[in-house]
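Of the protein chains in this complex, one is absent; all others appear in place.
Moving on to chain A:
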Amino acid sequence: MAVSKEQARQTRFAYTMLAPGIILLLLFTFIPIVYGLPLAFTNYSAVDTTKWVGFKNFIRAFEDPDFWISLKNSILYVIVVPIIQLLSILMAILVNNKLRFVNFFRISYFIPVVTSMTAAAIAWKWVFEEDGILNYFLTTLGITDAPISFMADMNLALYGVMCVTIWKGLGYYMMIYLAGLQSIPSELQEAARIDGAGRWKVIWHITIPLLMPFVMLCSLLSVMGAIRVFDEIYVMHGPKGDPASATLTTSIYTYKISFQDYNFGYGAAVGLVVSLLIMVFTLLLFKYTRKGGMNYYE
């Protein structure tokens, strides 16, 4: 009798504690997941009366050239992933040396990670100016004759944004790889060095294969980030992915139709297609990893 009374009291306490959190989760996490699916089959928008429209939104997306451009750009964007991994592994190897001041360098490489993407994109936009510092270096060093317009050139704009994404992610992945490097025994590398393998050979044939689980984890995080790329494009090229849709990615496209045109039904449909795309990419990556069940934070 006393035990069950105690149990009832504990249960009451537990639910009292849970109630506010559960209400918020229901409102802003569960309802969006459940309601997002039917929404994609309606014409819910700021103007019309809401009707069931079947697959019309999906057909509309597939017939819109901008949708295909955004899809192509988002898939193209994934090329930042191997570049980030390679550079951040090299940086991790560099700062894994026992040197004086090495911690100062680690910290300075991490600073872009903690600052806002808005600030980073504004800084880079200034670097990329036609009469900006990068063009000064390129022309002074004789690499190019005339200044390059990294912002306005349709063929370069997306790669310019990629530079920002890569630059901002390096420090974060470097730290993960550094933790990885410090967790693998150094005997193997030392043995290979004694056997006469060169520095690069050791890195390529021993260090990187040993880091593989970390490479997979980082690639997964990086792919998800790359497909969702938004802030840097929004700050540098605006909500339409200028110039002439050259930097239009799926996130920018979804934002434009949802929050500029207020076509929520259509936006939900495009969001659904993009989610499927992300799932395919994630599954493809998981196919090459045996370890699952990792958690991540955006």
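The criterion applied here is as follows: contacts are C-beta pairs under 8 Å (C-beta built on N, C-alpha and C of every residue); 3 or more make two chains touch, one makes a residue touch a chain; residues count from 1.
In this section, contacts and distances are computed from a predicted model.
According to UniProt, the chain absent from the figure is "Sugar ABC transporter permease", selected among "Unspecified monosaccharide ABC transport system", "LLM class flavin-dependent oxidoreductase", "Sugar ABC transporter permease" or "Extracellular solute-binding protein". The residue from A:Val102, A:Met154 or A:Ala191 that touches the chain not shown here is A:Val102. In the complete complex, the residue from A:Pro32, A:Gly54 or A:Gly198 that touches the missing chain is A:Pro32. Only one residue from A:Ala120, A:Leu181, A:Val215 or A:Leu248 touches the chain missing from this view: A:Ala120. Looking at chain A, the residues touching the absent chain are 7, 9-11, 13-15, 17-18, 20-22, 24-25, 27-33, 35-37, 39-40, 44, 91, 94-95, 97, 99, 101-102, 105, 107-120, 122-127, 131, 133, 136, 140, 167, 170-172, 175-176, 179, 217, 221, 230-231, 234-235, 238, 255, 258-259, 264, 267-268, 271-272, 274-276, 278-279, 293-298.
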